[in-house]
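Mind having a look at this structure? Questions to follow.
Yeah, one chain of the complex is gone here, protein chain that is, but the others are all in their spots.
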Amino acid sequence: MTRLLLGRLIQAVLVALVVGGLCFALVRVLPGDAAFRIAADRYGPDALTGQAAEAVRRELGLDRPWPELLLRWFGDLAQGRLGNSLVSGEPVSEELAGQLGPSLWLAACALALSLLIGLPLGLASGLRAGSGLDRLALVGAVALRALPPFVLGLVLMLVFSIRLEWLPPAGYGTWREMALPSLTLALGLAAVSSRVARDAVAEVGATAYYRFARLKGLPAGAVVLRHGLRNAGIPVVTYLGLQAVYLIEGVVVVESLFAYPGIGHALVHAVIARDVPMVQGAALVMGLMFVLLNLGVDLLCRLLDPRLGAAR
Amino acid sequence: MMLVLRSRRGALHAALGGILGGALRLAGLLALAAVPAAAEEPPPPGRTLVVVGPWEVGGLDPASNGHAFTRLEVAETLVGVDASGAPAPGLATGWTVSPDGLAWRFPLRADVRFHDGSPLTAEVAAESLRRAWSNVGPLARAPIAAITAADGAVVVALHRPFALLPAFLANHTAIVLAPASYDAGGRVVRIVGTGPYRAAAVAPPLRIDLERFDGWWGGRPAIARARYLAVGQGETRALMAESGEADVVVSLLPVSLARLRRSPKLAVQTVTPPRTRLLKLNAGSPLFSDPRARRALGLALDRAGLARVLLRNPGLGADQLFPPAVAGWHVPDLPPLTRDLGEARRLLAEAGWRPGADGVLERDGRRFAATLRTYSAWPELPPLAAAIQAQAREVGIDLAVSVGNTSDIPARHRDGSLDLGLVSRSFALIPDPLGTLLQDFGAEGGDWGAMNWSNPESAALLDRLAVLADPAARAPLRRRVVEILQAELPVIPVTWSELAVVANRRVAGVRADPLERSYGLAAMHWATP
Partner (left out) sequence: MMLQMQGLAGPDRPAATAWPLSRRIGLGLLALLAAFALLGPLLVDADPARQDLSASLAPIGSDFLLGADHYGRSLLARLAHGARLSFGMALLTMLSAAVPGLLLGVLAAWRGGVAERALVALSDIVLALPGLLLVLILLAFAPGHFLPLYLGLSLALWVEFFRVARTTTARLLVEPRIEAARLLGFGTPYILRHQVLPEIAPLLLTLAAFAMGTAILAISTLSAISVGLQPPTPELGSMIVELLPYYAEAPLAVLMPGLLIFLLVLGLQLTARGGTVR
């Protein structure tokens, strides 16, 4: 256990160093004048002028040597500071805090919903592998995965906001606004997690001990609960653990469709505006979250299957 | 639409089958139970009015985000704008100018208080304006020598006469804020303005919550609470209006409008703001230095077709720089820009261009190929660029479309690497279009206007207009400027634009503002059944 924690800690530090340095290097070498990019984001397309860009350049000292800027970022990081956004001038940590919270909520809801939808469906189709339900579920999963998330989101809006008038199409603040974006994400996730669970269950169903248990006369339900769920759980947890990162980073389009504040949006904005500290901060937070999630997945897998811990 | 909905819903259910399942239906029922069925009943007086617009809330600095606070009537400027778009009294009761045109006096209203209760004094207003003057924005471009306070008035001293000063002071960067708005370093840390609403919570990037300010000098607005939500996607904004979640929605996609107009619970208004989508040309490049090449490209454009298909309003084809709604600058009898492919080919041939093997023009072994740069901050620009690309190809001009960042246009203007850019230019930032024309078509051109083009006559006319106050004397000068721009085409007008405002019928008193200065919250009230 200590080794596991220590390993993840080292990974976290490594991630921080690499993410910080890499983002800095990449954003610095990108073509395009950073002062103009920042000014465009600050003042908007109508008021952007060359004078504004020059003012930004003077104010931010963008022409200072890069080692100085990078060292300062690492120095700040060591003291727990992420610097100030070049666009708004606000501390990056404050800007991120405002967007990370909604992102985490959205991710948590989407994960929970996808489990609610994907697990039972995966179990059911795995137990009856090859049946009509299994085939239908495959087609459904492929259809959901072949639909870009913004199309799926639009369909959900049309159904739940316009046709049924149950939920608002956009906004944020209460659970009502969160329902549609998290459902959009959850359906995409459930499409795959249901297949992962189905494969795992089908695998278990084909093993000797499962067939033996059935021969013993145990009802299918009891066997699944005892052997199937536990065995199917590990791949599903592993899969969802990795997907949680996607939930946090890859949801930009869902965020912008539903006008939901989130860190994906913040990251895209920051890359476009060449807001180096924001890019570094957002990427760092996502990287650390990935490390944390991996730790959680490891621990959960051990809980599900104690042999994993012993094997190492 | 109904049919579409049903078929989509059917498809959804069929495809998802069991996936949606009971969990979803349960969630839906819960949602149904939680939502009061108030859609058709008169709204309770304490209801929050929801305004939805496309602009994100960037921060508090007036230079970058002042427009959010003027539109929501949190902060006000010394000079306002009347219904015709001319400067009008705002926080100042009027203005007087010294005979030499160098000293302007703006006496302030007596009874104005900030949201923190402190009174508006000339000292406070002058200090606020001095900050705007030293920041990025139009005031920094005005020939201002000093801004001071004297006997209840703000006094602006100029280096040279400048008739546009009141219009410049109406710009959103010149909002007047209380001293409590700033921290010790002079940064704006909260918005304490004088408007009818105060900002109860500013949550960048998407939300501002407003509360009525009872001490407003202009009276007591009917609506007590309002919220601004930034919704970037046009489709989502339309759905916000359709679903009844939003009370007022500003800026809608042209394709959504016909559908929204059919809805009995919505009222749709459209106005023509002084905004033109235009092709900015590098007149210094070998391709476009010949005015005949610029005219030919202009003749290749099917403006009415573009406007009909992409903007859903054929009347928006820009046959001159300014739309008819811009009084004084639109010249009704000006020969219009039209489509004439034969004439375009003739002009190009006259300029020495001959069609090559693939139909693209060539001259001295050089192809007529250029990059058309545009940006996606305005969602209509990339589709317009793709259509312009196809139309230019018909006269043998090969354009590669590059959709990039807003900053590409001014940055490439500066380093000279721009061939051609499709931009959306607003002439309303300063209420008098002259303010923008001075910036775009002066002797050195401008970031969003002429590039490597100058015309001594129009530059002199613009400079003359900037000092001339008499309306009768200004009219012929304005006309001459527009004529020169139409003949020389340093920029090629493509389409004008349309601003749509959709209001739910439960709100009354909604007025679309073509200058996009204000949503007019203070004039709105809940409709009584």
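Per-chain numbering from 1; labels A and B assigned in written order.
Keep in mind that, in the parts below, a residue touches a chain if its C-beta (ideal position, glycine included) is under 8 Å from a C-beta of that chain, and two chains touch if they have at least 3 such contacts.
Predicted, not measured: the structure shown is a model, and the values here were computed from it.
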{"item": "Which of A:Leu119, A:Val192 or A:Ala259 contacts the chain that the document leaves out", "value": "A:Val192"}
{"item": "Given A:Leu69, A:Leu104 or A:Val252, the one touching the chain that is not displayed", "value": "A:Val252"}
{"item": "Interface residues of subunit A (partner: the chain not displayed)", "value": "11, 14-15, 18-19, 22-23, 26-27, 30-32, 129-130, 134-135, 138-139, 142-143, 145-151, 154, 188, 192, 195-196, 199-200, 202-203, 206, 232, 234-235, 238-239, 242-243, 245-246, 249-250, 252-253, 256, 264, 267-268, 271-272, 279, 282-283, 286-287, 290-291, 294"}
{"item": "Residue numbers in subunit B that touch the chain omitted from display", "value": "1, 4, 7-8, 234-235, 253, 255-256, 259, 302, 305-306, 308-310, 376, 382-383, 385-387, 389-391, 400-404"}
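To be clear about the criterion, only the chains that are shown with their structure count from here on.
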{"item": "Whole-Å gap between the CA centroids of subunit A and subunit B", "value": "36"}
{"item": "Complex contacts: residues of subunit A adjacent to subunit B", "value": "32-33, 36-37, 39-53, 55-56, 87-90, 95, 98-99, 113, 116-117, 120-121, 133, 136-137, 139-141, 143-144, 154-155, 157-173, 176, 179, 183, 187, 190-191, 194, 256-259, 261, 265, 269, 272"}
{"item": "Residues of subunit B that touch subunit A when the two form their complex", "value": "5, 8-9, 12, 15-21, 23-24, 27-28, 31-32, 34-35, 39, 52, 55, 58-59, 61, 63-64, 67, 136-137, 140-141, 173, 187, 203-207, 229-233, 235-236, 239-240, 242-245, 375, 377-378, 405-408, 410-411, 413-414, 424, 426, 429, 439, 446-448"}
